[in-house]
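Only a single protein chain was left out; the remaining protein chains are all shown in position.
Our next item is chain A:
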Amino acid sequence: MAIGASAGAIQALSRILPELPEQYRIPILIVVHVPADGSDLPQLFRTKCRLAVKEAEDKEPILPGTIYFAPPDYHLLVEPDRTISLSLDAPVLYSRPSIDVLFESAADAYGADLTGIILTGANEDGADGLVAVAQAGGVALVEDPAEAFAKAMPSGALARCPQATRLSLDAITARLLAIEAS
């Protein structure tokens, strides 16, 4: 599962991640746009979540029941063997980490097994990535722009990716629980 968010991300993620039970097995990879010397998101969410939360490390295997955050100033990619790669390639849409980079590589690695979720944000990073998720047969979900703190990112994703489903944060949480149960 891959999640991308920018402005308003902490509040939105705080509505979703703490709801996931200890037994939740699907690994979750998250890109949030933060400044290069930005805040310690894994630390922040570790105290709120029942799942293991960590900063993604280069070449580590992606394990069930774990939430991985992209480190500030690095792109986060999934390799075909489902391990993590980091990169310092140029920012994409002024963003590093970039949601597109995570989603496109994760779509390659996971294909139809991937769920990609775009939450609140003020730029259009993530729209191309969500298209890649849908084209690989995965599930594309977008936070309803009407309730998002910043609308540009979810609106951009919905415009670019017509297959995507628009949902409230509570409905996204319910979907994540349902996907795990199925």
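As a working rule, contacts are C-beta pairs under 8 Å (C-beta built on N, C-alpha and C of every residue); 3 or more make two chains touch, one makes a residue touch a chain; residues count from 1.
One rule holds for everything that comes next: contacts and distances are computed from a predicted model.
Hidden chain, UniProt protein name from the list "ABC transporter permease", "Cytochrome c oxidase subunit 1", "Phosphotransferase" or "CheR family methyltransferase": "CheR family methyltransferase". Remark: the omitted chain is touched by one listed residue; of A:Leu29, A:Val53 or A:Ala136 this is A:Ala136. In the complete complex, the residue from A:Leu86, A:Ile117, A:Met153 or A:Leu176 that touches the missing chain is A:Leu86. Within the set A:Glu19, A:Glu60, A:Asp113 or A:Asp144, the residue that contacts the chain not displayed is A:Glu60.
Those residues of chain A that touch the chain absent from the view are 57-60, 71, 74, 77-80, 83, 85-90, 101, 104-105, 108-109, 134-137.
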